[in-house]
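Working notes, structure below.
Heads up, one of the protein chains got dropped from this complex, but the rest are sitting where they should.
Let's look at chain A:
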Amino acid sequence: MSLLRTRGLTRRFDGLTAVEDVDFDLPEGQVRALIGPNGAGKTTFVSMLCGRIWPTCGTVEFAGRDVSALPAHKRIALGMAYTFQITSVFPRLTVAENVGLAARRVRLEGEGARLAQALKRVGLGAHHKALAGDLSYGHQRLLEIAMGLAQEPRLLILDEPTQGLTDAEIDAFKALVRALKAATTILLIEHNMSVVMEVADRVTVLDFGKVLAEGPPAAIRADRAVQAAYLGAPA
């Protein structure tokens, strides 16, 4: 069964159509990578999924329910979590407070354990007392991911999570996604092809706001139209 489903999802900004008529199905338990050249509409697309921006037309269904009219906080209450492409943490609060705010639905007594676990999973356990704004860029990215994990979502949307991470941190991230797979459906916007190839079950390619291709990673890599979109070579 599809956990997430869109039909005819479209967003226009004045004259520009950022996302056009996208039908998208994401089955429960899958890790899906969303790729495409810069400006393909990836962030706009996921922003409409979680209610950050409203679509011009089209519908979003989550867990069998039409959520198109719901504001962001209600969709998140249903079990979506979103991590920002441009790091967006609470810089003047500590790492622990950041994750604590994310673990919103947990009773305060249970919070400590959940918090420690989320930080440990991304490898930030030792930094919980630091101010988020004092962390290195890579660590702030990891904090974003920890804030997503702390929500224990049914669907975790990660917008370019590995941007700015070191190779070692990227390896750790791959292992983390594999470990999460059993419990969470993941939608991942990613530019790093080694991450896409190793962790994604399926890949969707967006180009000029439309779905260009969809399939298993190996097939996508071999797809000539995808190569053309990325490299500008004639299809």
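Simple rule for what comes next: a contact is a pair of C-beta atoms (placed from the backbone, for glycine too) under 8 Å apart; a residue touches a chain by one contact, two chains touch by 3 or more; residues count from 1.
Here is the rule we use: contacts and distances are computed from a predicted model.
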{"item": "Omitted chain, identified by the protein name its UniProt record gives, among \"Glycosyltransferase 2-like domain-containing protein\", \"Branched-chain amino acid ABC transporter permease\", \"P-loop containing nucleoside triphosphate hydrolase\" or \"ATP-dependent DNA helicase RecQ\"", "value": "\"Branched-chain amino acid ABC transporter permease\""}
{"item": "Identified contact with the non-displayed chain, of A:R12, A:R52 or A:K210", "value": "A:R52"}
{"item": "Contact partner of the left-out chain, one of A:L101, A:A126, A:A175 or A:A218", "value": "A:L101"}
{"item": "Interface residues of chain A (partner: the chain not displayed)", "value": "50, 52, 71-73, 76-77, 82, 84, 88-93, 97, 100-102, 104-105, 108, 147, 151"}
